[in-house]
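One protein chain is absent from this view; the other protein chains keep their places.
As written, the chains take the letters A and B, and residue 1 is the first residue of each chain.
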Amino acid sequence: MIQYAGIILMLIGIYGLLTDKNVIKIIVSLNVFELGLNVFIISVGFVKDGVAPILTSVNNHSGLIFVDPLPQALVLTAIVIGLGTTALGLAFARRIYMKYGTLDLEEIGGNN
Amino acid sequence: MKKIVAIALLVFIGALLFTGIYAIDGFPKYGEAKVADRVSEGYIMKNVTEANTDVVYGVSTNLETGSANYVTSIVVNYRSFDTLGEVTVLFVSSLGISLLLGGFSGKLRNRCKANFILRMGSKVVFPLIIMTGVYIFIHGHLSPGGGFPGGSMIASAILLLYLSDEKFRVNIENFKKTESTAGSLYVIIGLLGLVISNYFLSNFINTGTVGALLSAGIIPIIYVLVGLKVGSELTGVITDFLKEEVE
Partner (left out) sequence: MMNPVLLIAIPLLLAFLSIILKHYKSQLLLLGSAVNMILIFGLQKGEYIIGGFKPPFGINLVLDDYAFISILVVNGLFLVINLMSFDKIDKLGTVLLVSLAGLNGMLLTGDLFNLFVFLEITSITAYILSSVSKKYQYSFNYLVLGTLGSGLYLFGLIILYSVFGSLNMADISKQMATANLNQMLIPTFLIFVGLAVEAKILPFNGWVKGVYGNANSLVGPLFASAYAGTMLFVFGRVFVQVLMVSSYLKVTLIIIGAVTLLAGEAAALSKTRIREILLYSSIGQSGLVVALFLSGLVFPAVLQIFNNIFSKAVMFTIGGKMADDTGTDEADELQGAFLKNKLAGLSFTVAAFSLIGLPLFYGFYSKINLLLGIFSLNNFWLPVVILLGTIIEGVYFIRLLVKLWTPGEEGHISTEEYATKFTIKIELAKVIGVVFLSAILIIAGILPGMVRNNLTESGQLLNEESPSYMFDLEGGI
């Protein structure tokens, strides 16, 4: 089920954070974690046989069964925030590479 | 060894999570969310401040928020303050990137030369992508999408130009001015709401008929501003990332 998949993706992301020492791989792990979280958030609002929460000429009145729109709005915010931190993280990664010539945090550890 | 410890730890945490979360009374099974018990019911019926029994597409007029897209009505009206924060997050991270990388004057060279198809094709596709982006953020209150996806599309069109033409450079100052003006206008609209109806970011314009292009009060205005702002911010981010230290 989708909800389990979300939690498992989050755990995979944390595994990457715990074991990897490469800056880029850490950012990827962070993204996997956030992706899992977003899947989980969306899944919390799902209603079986519910329609997308948009009124159109077909689904035209509020009496229909809609899926919960609030988690979708929250995910939108979470995605944008994730984008911001990822971009900043990549900028740090480029700076680290310029300064030390490597992306491996263990190698950098020695020469501060 | 480290990996085995990490896996063991995560299996343990995972087991805790699975048993813990699903043991909570009231945590809905997948697909059985009770929307009626949540605040979302108010968003769907649009009856948070005014009594309202049914919302009908193309018929209902002057509701508390006139957006046909419920997600948009939450993002830009009910919880608009979050969106202001979200825009700020993007603003400050693009600012951080330009502090970190913006000081360089060189431009990263493309690994391989752009071929004829890319060069010509990008010129054809560019206006189409821009148009789609603008369409998406103008129709944010009617259809899926909105300021954030629309703005990203505009930035992707600029990225295409960067990839197809080695000498291409945007005038970043103009984009910064757009970004700054759009952001300021968002806050000013919020303050206008404070002056007119005593609530920051309140929807002080008539909301019109659900489903019409000119409806939903300030929602389309804010989404256009957000779209312009996100587009110019991401363009700035791309430009900063393509810079290189000149030796």
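As a convention for this text, a residue touches a chain if its C-beta (ideal position, glycine included) is under 8 Å from a C-beta of that chain, and two chains touch if they have at least 3 such contacts.
Predicted model, so just to flag it, every value in this text is computed and none were measured.
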{"item": "Listed residues B:Val56, B:Leu118, B:Leu194 or B:Ala212, member touching the removed chain", "value": "B:Leu194"}
{"item": "Missing-chain contacts mapped onto chain A", "value": "10, 14, 17, 23, 26, 30, 33-34, 37, 40-41, 44, 70-71, 74, 77-78, 81-82, 84-85, 88-89, 92-93, 95-96, 99-100, 105, 108-109, 112"}
{"item": "Chain not shown, touching residues in chain B", "value": "16-17, 20-21, 23-28, 33-34, 37-40, 42-43, 48-49, 64, 77-82, 84-86, 88-89, 91-93, 95-96, 99-100, 176-177, 179-181, 183-184, 187-188, 190-191, 193-194, 197-203"}
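Criterion: only the chains that are shown with their structure count from here on.
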{"item": "Computed distance of Cα centres, chain B from chain A, in Å", "value": "15"}
{"item": "Residue ranges of chain A touching chain B (in the complex, touch as defined)", "value": "1-4, 7-8, 11, 14-15, 18-19, 43-48, 50, 52-57, 59-63, 65-70, 72-73, 76-77, 79-81, 83-85, 87-88, 90-92, 94-95, 98"}
{"item": "Of all residues in chain B, those that touch chain A in their complex", "value": "2-3, 6-7, 9-10, 13-14, 17-18, 21, 28, 30-33, 35, 38-40, 43-46, 54-58, 68-71, 73-75, 79, 82-83, 85-86, 89-90, 92-94, 96-97, 100-101, 142-144, 146, 148, 210-211, 237, 240-241, 245"}
